[in-house]
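A protein chain is absent from this complex, but the other protein chains hold their places.
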Amino acid sequence: MKRIVHFIALLLCSLGLIPAQAAEPVRIGFSIAKTGLFAQAAPSQITAYELWANQVNAAGGLDVAGDRRPVELVWFDDESDPAKSAQIYEKLISDEKVDLLLAPWGTPHHLNVAGVVERHGFPMVGNTAASVAVREVQPGNIWFSTSAIPDRIGPELAALAKQSGVKSVAIIANVLPFAQENLQFLVPALEAEGIEIALNESYPPDISDMTGLLSQIKAAGVDGIIALSYPADSFLYMGQAREVGIDVSFEFLLVGPTISAFSQAFGDFADGIVTIGHWSPHQSKWSRAKPFFDAYVAAYEMNPDYLDTALAYMSCEILEQAVATAGLDRDKLRTAIASSTFDTINGEVSFEGVENAVTPTAFLQLQGGDMHLIWPEDIATASFSPR
Amino acid sequence: MIEILISPQLAFSALVLGSLYSLIALGLNLVYGTMRLLNIAHGDLIMIGAYTTFWIFTLTGIPPFVGLPLAAGIAAAIGAILYFSIFRRQLSGIDRVERIEANSLLLFFGVSVILQNTVGMMFSGSPRAYQFLDTVYEVSGLMMTGNRLAILIFAAIVLTSVVIFLTRSQYGLSISALIQNQTAARVVGINVSRLQFVSFISGFALAGIAGALVSMTEQISPFMGFPFTIAAFVVIILGGLGNIKGGIIAGMLLGFVEIYVVVLTSANFRSMLIYGLFVGILLLRPEGLLGKTRRH
Partner (left out) sequence: MTSAFSLLKTRFVWFLFAGLLLIAQVPSILGSYWTLIALNLMMWVAITQSWTLFSGMTGYISLGHVVFYGVGAYVVASTFNTIPLWLAVPMGGIAAALLALVVSVPVLRVRGPYFVILTFGLAELVKFSILNLETVSGKSSRLLFGTPSIEILLYCMIGLVVLATLTTLFVTCSRFGRGLTVIREDEVAAATVGVPVLRYKIIAYTISAIVPGMAGGLMALKSTYFEVLQVFNPIISFTVVTMAIIGGSGDVRGPFLGAVFLVLLSELFWTTAPQFYMILVGLFLILFVIFAPNGIAAFLDKLQISRKSG
């Protein structure tokens, strides 16, 4: 099939119908959850990849150590199964013989793929994985762009709460890994800041009503609520907290508020919600941030996910800039990613071991329909405003 | 603690949750009761209803109450297609009841996979949501979000009318007779296959209605249906398979158990409790808490 396409392309070139492109496309592979449980999370990532690829191609192609070559995305459905994702990267590397790799979605997928890229010595810039477990991964072929690592979120969140005048909090946490890891580091951090934990409850991922939990929180009379939630339960929380009449100055939701549908569902009522996230188009220090936001909105008619889409796009930028200096040679590329500093929509990024060493752990707040960075101060685009 | 337990807030939530459980179980029960078909695609029809309402509201601004009949209609139409293409053949066969039950599980699993992925292909997996009727009303200390109140009211209307229909009207009584005893119903001259068709598409329409209601408060996605299917099965097992009134009571019961047990123990035990209850009932009283003892 590919040969036929090439043949036709050649034919058309020789007829002068399309401009001759001397260069072979650079093939970039990744897996995505097109079906299954995570299918609803995947669009936030694949749109970033597509946007980036289109932009690169429109600008004349990817700069491969001086040569301009078009990019071609090669992706397969992992059916939301992390084991299948590993299988796909195996296929991409050994069967499809792709030139570069982009990351799959989510922590389990990243950590499963880590073994594959390690075995093949194929460098990959990760994005949407956040777990203390990433530090157990042998450094060398995978890097994690996020700064939302639970052992850093805990102390920072406690500090933000303290600064926002919170004296006592209620914590509710999903039992799934990311939430539980956060819980583990958050509790001691809050205690260290002298914030009282009036209530600390975990709940299963398929919870269908929170009225009981929220009534208990209300009765506890706290001034801050930290919900270590996943998207579905973030939605549930929002709808029912209002009904129960939760009225606290500080409300934090872990995952969910950065999704475009969240603002659509709750409008003004979502105003003041705090969440994790280290990117915002409003930070003018990052010259690439606003143009990316505008291009995204123009292409997809919705806001990007401030966390996942931004991270996915960052990982493309890092790869692009590394390839510009190192080309496609895996050893050179590995060195380039590990040792260079990159200019991304999230400002400068460089890696130490497997971690992003520059981007601080930060928090966003929904203010007047916009997502603003409110912590830490040196990148903040607005200050915390109580709900 | 006592104050929370006796607060009307908790009772309201239990009513909303319970009425939703009753409603989603009703359609499933109707299809099982009249035909012994186990519809594990039931949740996916809820999803179809939710998408229909979402698109009507988002594209035209027509409120979900008006979109609701269309959601029911589309679900019923899917039901009609499935009935004529697949299930009529199954039902008219001379197979034993047990075989129909087992086969129907597999057939509906196929239907479920097809529905999920067709919707996924058409609208992508992105979660969707809209804002509708989300003002909070206060009545002497009880706070109610408009859309949750609407779920309660609509579910109550649908449940009552279905029960009245089944117990008062001639047609409904025939369906009840069919549920009680198929052979006897045939003997007394009831047109069984016609009634089965009506029950089949009604069950689907009820799922569509439930979906329209759910879409007002939850985010929707192509794969949202499965938890609803599970909940519906838990309810109809509690109430006794094919026992319509038992299912409605069991749905309300489950809503109350879920809400109050979370407060009394810990939210962490919620799912263990639901499935524990489910398994326990099946082991101790497989005909359901409210079911009559019946042997095939």
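When the chains are written out, they are named A and B in that same order, and each has its own residue count from 1.
Everything below uses one rule, namely that contacts are C-beta pairs under 8 Å (C-beta built on N, C-alpha and C of every residue); 3 or more make two chains touch, one makes a residue touch a chain.
Because the structure is predicted, anything quoted here is derived from the model rather than measured.
Peer 1: Considering the whole complex, which of B:38, B:91 or B:179 touches the chain not shown?
Peer 2: Candidates B:38, B:91 or B:179; residue touching the omitted chain: B:38.
Peer 1: Touching the absent chain in the whole complex: find that residue among A:128, A:202 or A:381.
Peer 2: Considering the complete complex, A:202 is the one touching the chain left out.
Peer 1: Using the definition of touch stated at the top, determine which of A:79, A:151 or A:343 touches the missing chain.
Peer 2: Considering the complete complex, A:79 is the one touching the chain left out.
Peer 1: Among B:5, B:81, B:102 or B:184, single out the residue that touches the unshown chain.
Peer 2: B:102
Peer 1: Can you name the residues of chain A that touch the chain not displayed here?
Peer 2: 34-36, 76-77, 79, 81-83, 86-87, 90-91, 94-95, 107-108, 111-112, 114-115, 119, 131, 133, 136-138, 175-177, 180-181, 184, 202, 204-205
Peer 1: Considering the whole complex, not just the chains shown, which residues of chain B touch the missing one?
Peer 2: Residues touching the hidden chain, for chain B, are 36, 38, 86, 89-90, 97-98, 101-103, 105-107, 109-114, 116-118, 120-121, 230, 233-234, 237, 241, 268-269, 271-272, 275-276, 278-279, 282-283, 286, 296.
Everything below uses one rule, namely that only the chains that are shown with their structure count from here on.
Peer 1: Based only on mean CA positions, could you tell me how far chain A sits from chain B in angstrom?
Peer 2: So the centre of chain A lies 36 Å away from the centre of chain B.
Peer 1: Sort out for me which residues of chain A touch chain B in the complex.
Peer 2: 33-37, 39-43, 172, 175, 201-204, 206-213, 215-216, 219, 231-232, 235-236, 239-240, 242-245, 259, 261-262, 264-267, 269
Peer 1: Give every residue of chain B touching chain A within the complex, in rising order.
Peer 2: By the definition above, chain B touches chain A via 3-4, 7, 9-10, 12-14, 16-17, 116-117, 120, 124-131, 134, 136, 143-145, 148, 217-219, 221-223, 227, 231, 258-260, 262-263, 266-268, 270-272.
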